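What you see is the complex with one protein chain gone and the rest in place.
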Amino acid sequence: MTTYLVRRLLQTIVVIFGVTILSFFALHLAGDPTYLYVSERATDEEVAETRAKLGFDKPLHEQYFSYVVGLATLDLGNSLRSRTPAFELVMERMPATLELTIFAILFATLLAIPIGILSATRRGTPLDGGIMLFAMFGQSMPSFWLGIMLILVVGLWLRWLPISGQVPIIQPLLDGDFQTAITNFPDAIRHLILPGITLGVFSLARNARLVRSSMLEVLNQDYVTTAKAKGLARHTVIMRHAFRNSLIPFVTIIGLEFGFLLSGVVVTETVFSWPGVGRLVFNAINQRDIPVVQAAVVMFSLLFVLLNLIVDVVYTRLDPRIRLS
Amino acid sequence: MSKLSRRGWVSLALLLVLLVSTACTAMPAAPAGDSGAAGEAAATEAASGEPQRLVVAQSVDVQGLEPSNVNSRAESNIFTHMYATLYEITESGAIEPYLAESYTLSEDGKEMTFKLREGLVCHDGEALTAEDVAYTFERAADDANAFTGNTAGFVLDALDYQGVRVDSDLEVTILMGRYSSPALGLISEAFIHCKDSYEAMSLEDAAANPIGSGPYRFVEWVKDDYVLLEKVPDYGLKDVAYDEIQWKVIPEASTRTAELIAGNVDVITNVPPDQHAAIDGSGEASVNGVAGTRRMYVGFNQRDIYDDTEGGRAIKDPAVRVALQYAVDVPTICQTLLSFDCERASSMVNKPNDNANLEPYPYDPVKAGELLDAAGYPLKDDGTRFDITFMAGRGRYLNDVAVVQAIAQYLTDAGVNVDLQIMDWGSEFVPALRLHEVGPLYFVGTGGSTWSAVYDMSDLSAPDAATNYTEWNNQEWFDLWAQLGEVRDAAAEKEITDKMLEVMYNDPPWLFLYFQPDFYGVASDVDWQPRRDEIIDLTTASPK
Partner (left out) sequence: MIEQAKTTQSGALTATPADQGITRKQPSMWRSASASLVRARWPLLAVICLVTLVIVALFAPQIAPADPNRQHLIQRLQPPLSPNEQGESMYWLGSDGLGRDVLSRLIYGARVSLAVGVAAVAIGGLIGVFLGVVAGYAGGRTDDVIMRLADIQLAFPFILLAIMVLVVLGAGFLNLVIVLAIGQWVTYARIARGETIAQKRKDYIESARAIGVHGSRIVRRGILPNILAPLIVIASFNVAGVILSEAALSFLGLGVPPEVPTWGGMLAESRDQLLGGYWWLAVFPGVAIMITVLSLNILGDWMRDFLDPRLRGR
């Protein structure tokens, strides 16, 4: 187990290293971003001066080397635009993004389970057909469009939920302010619902179909048939045998799901003016604020890789047939 | 199944219950009509004793709160409320005393001395005197600080700033390398701050803790969410109606409009023309449009780098550039794509400082065709006259993507075979624009003023000026430009600028379009008129 973990952590370092190389050279390919950091009327000397100040006058490999040295010492440099540490800028917004992503994962997984089971146990009925059709709709709507429609219908016309913005929970918790976190909670959830649905609906649809089909598969297994034949109550069979086993493949996708949802936050945060990392990094890419992009990419990748490591470890506990090698 | 998994299921089930129950309790808890965050909307409802709050939604956040590093309009809007200036430019374009009560200009026009009012203070209570004004300019000019904002990157350069001198407690002199007629207006763009408070802070601290001199002071900045300001009690120089101003960031236009109609924000910027009807019809708010000062045009880049293209050669001929003016129906573009009845621009200068004798070119496709025939570009067998590339950035100006597509269509109709290239604004278009490598046709809008023709014309101060993107080199224009430096009185200056604009009209470096209108959505319980110069001045706003 220990050797396994060590090996995986070493792999993680290789992966993060690869990610930094990829993003570093992708951003530098287009050439010199200096022009985005001087006034419209700056002279050539001023441009050259700024270029030197930003360090873009050095050869690329030198720039990368100093970046990697910085990364090793956890100094990801200052944002070119706001001149504050890039790592801080990313971490300040991380709680908001995590709130949104966690909510969307919960929405996409917890709701998928009952829906999938319902659909599987009522296979072939109009209810099953309806659920599956709905799931397919969920998988065919671009998220920005769904988001705007939710804002117009639920936020503006029905006035059920807030249109945009965020009320923090994780940030007060990190600050040790439990009182605020608790009082914020109901309002925070209300603000999370629309963006959470927008971000998570594709996954919900996919997961519901996944639960349904793995449930169907398990229901056809010999031991379930045997259990039924023994005369066990229908819901006992479903809950005790089928349900549990059908969830094993499902657990494994949570890690990948997280990566998928992190990709979706750029659009969702823009539509709902959610103050998270997605918007930060999108703006940073447009402004070629390379340190901020790097910091965000490294943080996202690290989160993804570590989460998947955890999932793999937990998964082996769930299913003894899987061995770590 | 191990025990762990069973426990796992129990906790998953608990989470589900929690989720469903909070969702259920949350929904009915929302009173109809108030879907805002924690009673924000209620605050504007003016319950007695509650602070009166005005909520404004812009599309981008500030990058920092350093007064010498103001880079965008959205930032400048917030800073003009936190920081006072020596003089200020009013809505009508007049330049009036603010922190200073008067100024004098030296004989040679290179020294401008300001007399400050007595008893001024910064937000931390420090007295604001001549020394602080001097500090403001010196700090902005200090290379060690590496500021790139408007003051450091534009104002000081435009003034040819040489230094600053403290004459007495209340008198301070700005030293310039040459006389320039817009100097007073330019100096009115510098945000004055106090020496002791800023010297005590590192650059990083200063960028997070602005200590200003204006009618509102800083309370809180939640990044990518909002900046909150509150009224300075007993601020003598301005009388403001609202106790607090909250500047929210809402990037998506539809979301801004929805929040305005829902009553959660009071003022929104950059309303897309096709949403006007929805806002006006809501009964909750209305659209306030104003003819802006930003000059939108299609540039004719005349550099030699385009000599090997048909279009690059064609537009070197002034006759072609004049002919194309007739090919584009600017008023129709305004009406349909901008929801605005505009008058076409006849030059690069805003009213009322323009040459009133110049008639804007009318839309006359037949004449355009005749002029192009005469210039030696008849229709070929394939129905085109010449090929040309037309470059534009995306998402920077009002409805820009639609506008450039419409212009391309009009030019195509005139027989010009346009290859339209729409690029990312910040990362593709601007860098190329700065190198004067967009063209031969390109679409740009350049900020103008209500108070000075020379300010508007300073884009083309020299054939190789950074902002002369077309590298237009009309000898007559630049001879007259040199003469401008000699005159001191307004009438003589006006005579020269009028003559210059006539030169420009007949040898146009630009295809003149329109002055960009600005659209604001304003809640019906707020009384506020927008200004022409893109500055959002909420000190004039009041509850209805």
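When the chains are written out, they are named A and B in that same order, and each has its own residue count from 1.
Heads up, the rule we're going with is that a contact is a pair of C-beta atoms (placed from the backbone, for glycine too) under 8 Å apart; a residue touches a chain by one contact, two chains touch by 3 or more.
Bear in mind the structure is a predicted one, so any value in this text is a computation, not a measurement.
A.B. asks: Given the contact definition stated above, which residue among A:D75, A:E88, A:D128 or A:D177 touches the chain not shown here?
C.D. replies: Looking across A:D75, A:E88, A:D128 or A:D177, the contact with the absent chain belongs to A:D128.
A.B. asks: Using the touch definition up top, pick the residue from B:D317, B:D387, B:E428 or B:D507 that touches the left-out chain.
C.D. replies: B:E428
A.B. asks: Just one of A:G77, A:G196, A:G264 or A:P291 touches the chain that is missing; which is it?
C.D. replies: A:G264
A.B. asks: In the full complex, which residues of subunit A touch the absent chain?
C.D. replies: On the side of subunit A, residues 4, 8, 11, 14-16, 18-19, 22-23, 26-27, 29-30, 123-124, 128-129, 132, 136-137, 139-145, 148-149, 152, 202, 209-214, 216-217, 220-221, 249, 252-253, 255-256, 259, 262-264, 266-267, 270, 281-282, 285-286, 293, 296-297, 300-301, 304-305, 308-309, 311-312, 315-316, 319, 321-325 touch the unshown chain.
A.B. asks: For subunit B, which residues touch the unseen chain?
C.D. replies: Interface with the chain not displayed, on the subunit B side: 252-254, 257-258, 272, 274-278, 329, 332-333, 336-337, 394-395, 401-402, 405-406, 408-409, 420-424, 427-428.
Following the convention adopted for this analysis, only the chains that are shown with their structure count from here on.
A.B. asks: Centroid from C-alpha atoms only, then distance subunit A to subunit B, rounded to Å. What do you get?
C.D. replies: Those two chain centres are 36 Å apart.
A.B. asks: Where on subunit A does subunit B make contact in their complex?
C.D. replies: Within the complex, subunit A touches subunit B at residues 30-33, 35-43, 46, 50, 53, 81-84, 89, 92-93, 106-107, 110, 148, 151-152, 155-156, 159-167, 185-187, 189-191, 193, 244, 270-273, 275-276, 279-280, 283, 286-288, 317-318, 320.
A.B. asks: Can you name the residues of subunit B that touch subunit A in the complex?
C.D. replies: Touch list, subunit B to subunit A: 1-2, 4-5, 8-9, 12, 15-16, 19, 22-23, 25-27, 29-30, 32-33, 35-38, 60, 63-64, 146, 148-150, 153-154, 157-158, 203-204, 207-208, 222-225, 248-252, 254-255, 258-259, 261-262, 264, 424, 426-427, 430-431, 434-435, 465-467.
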